Every structure is written in C-alpha cells, then in structure tokens.
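All protein chains but one are shown at their positions in the complex.
Right, chain A next:
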Amino acid sequence: MAMRTAVRRAATRPGSLPASLASLAEKLLTPHGVDRYLELVDPMLVRREIRGEVVALRRPTRDSVTLTVRPSRAWRGFAAGQFVRVTVDIDGVRRTRCYSPAGSAHRDGELEFTVKAHEGGLVSRQLHEHGHVGMVLGLSPADGTFALPEPRPDSIVLIAGGSGITPVLSMLRTLVDERYPGEVSLLYYARTPADVPYAEELDALAARRGVRIHVRHTASDGRFTAEHLRRVAPWFARATTFLCGPPPLMEAVRALYADAGISERLHTEEFVPPVLTVGAAETGGRIRFARSGVDVVSDGRPLLEQAEDAGLSPEHGCRMGICFSCTQRKVSGVVRTASGEESAEDDEEIQLCVTAAVGDVEIDC
C-alpha cells in the first residue's frame, strides 16, 4: 500500500515527465479534457474524477448488501468513520447518497460499503436489487468530522444500531490493524440475530485482546439502557464514545451522556436527515430563484426540494446539510435552518437542502 501511494505521488509531481504529458494531453483535448475521452475506453481510467468498480458483492442479511469497491486513481484514502458520497445512475438520473466505508482505513485499496435497503428508498434499493460485480459507481473524496481523532484516545466506546454499524466497524477494524493498546468496546443493536451483518467477524474481533463486543437484539433484549452500556464498558465515562444509529437510539444515548455531564465525550453521526419545521403560519412566502427566473410559493419544505419540484436541478449531494454541495447565495429574505435558527442576512450563502423560507426569499440560483 505504502509503495502504491509513493508511485501515485511521483506520477503527478509537477514538472515530471508524466505530468508534462498529462498537461499536453489536456491542451490537445480541450475543451472536454482527457477524462471525457478515457472514460469511453474504460470508465475506470479517469484521472481527475473518482470512481469505484464493484469487485465483490454479498448480501449478508435479507435487506442489506455489502459491496467491495476498488477506487480509481484519484482516490486519496479516508479516516475511519468518515463517509463518501456515492453516485448511481437510476433511469438516466444520477442520484447521490452518503455511505460510510466499513473497512479499515489502512486498507483503502478496496472500500467496503454495507447498505441497508429502505422500503421506497431510491439508491439503497438500486444497490441492493441491481448491484453487481463490474458496476461502476461515482465517488467523492472522503468527508466528515465523525472520525477517530489523532492521537487515539486511551479508551474508546462504539455504540451503533442497524445500518449505523458501518462507520464504527471501520473504527474498530482500523484500531485492530494498528494494534491499538487501549480498551475498545462495541455495543451494537439489531432487531433479530438474522439482522446482524458481520456476525462472524464480530465474533472473531471479540476474541482480540482489549476488544469487547456485545450484540443486543431489540426484539428480545429491548432497547438501549445504561445497564447494557455498563456491562460492555464500565469505564465509559472516561472514554471517548462514537455513536451512530436510528434516531431513538441516538436520543437515548445522548440523554444518558447529558445526565452524566459528559456530552463533550460523545461524538455522533446521523444517517437520517433532520426534520425541518416551519410553522404553518410561515408558509406561503414567495421564493424567487433569480437566475432561472422561476417563482414558487413556499410550502415550508426545504428550498432544494421546492426548486426541484419547480423543474430546476440545483447541484446537491447529501441532502442533509453535510456536504455543502447545495450552497447558493441568498440575495434577500429570511430562512430557517434545520437547527431552528432564523437568518435574515442579505447575500449570505445558504445550504438549500436544510433551509426553508420564512416569508419572501430571493435566491441566486
């Protein structure tokens, strides 16, 4: 791995022969650029964009799929816990969703994604039902602040539920690869034994020195309690905790940490977009998308959705306020963000996916 990285760096050092050739090729193939020609030969040859080819695929539970993906040369690795924006083509339209690689950050020559198929979900179902070896996905660089800090904390608690296993499993696998000397405990919730992806691997990891893993089945053991946590990590109050799971689990753990006065030791990742609430009295404002010359009446939903319903296609990624791809300039008016804050500043940059109009708003988009 280290060698491959070294070779990759040399290939792109400015002034080197390959770099001069690449720049000549770009000049010859203007205005479209080299990638637009290379991809016609093989979509994985692209130099600037990141793509990933599915090289293995299995369905560990009834409603999930695990994809092993080999990224193209522009991939620059990730920190355990981060996410990647994955793009798939569905009936001609590109759809992008965030997925957290579940593998060790030290083995980034192959990425592993485990995706839970949501009923009525567009991308997760596409991957679950139509994913296949050889499929090419669009990838973004890894992103997000939910990641193992450097230097590593002395002891670590990982709490996850359902598909939220992925970022914390990546952390656990990374720590094991590093021969992490501290204590690490994983508390994982799934509905039934049949709903646990990685069951065998979790057993194997639990046999490692310093690693403790408890898998709880909510159908029989009930939901999260402080007792569950104390069993697997009696020392949790002095550890650093990483939490990812469905909203009820997140709330219960947050409440416990708040009561214990250790909220600052808790790091969280949400997979589900926050719900935007604009009071009924505040809908009905006029939203003007100035550059497109389109006007709509606000129904209180995020500006991104309203723009799309009006036939516009603003750029976006995560649709939940993480990636900032949907940032546009608000010329005037008041908007409310998902956290409930209102902002009336003119000419401010707003994220269309997590803001709603309060009254008349004009956006330069």
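Please note the rule applied: a residue touches a chain if its C-beta (ideal position, glycine included) is under 8 Å from a C-beta of that chain, and two chains touch if they have at least 3 such contacts; residues count from 1.
Keep this in mind: contacts and distances are computed from a predicted model.
Between "TonB-dependent receptor", "Acetolactate synthase small subunit", "Putative ABC transport system permease protein" or "Acyl-CoA desaturase", which matches the UniProt record of the unshown chain?
Of the names offered in "TonB-dependent receptor", "Acetolactate synthase small subunit", "Putative ABC transport system permease protein" or "Acyl-CoA desaturase", the one UniProt assigns to the missing chain is "Acyl-CoA desaturase".
Kindly note down the residues of chain A that lie in touch with the hidden chain.
Given the touch definition above, chain A has residues 24, 27-32, 36-37, 40, 89, 91-96, 293, 313 touching the missing chain.
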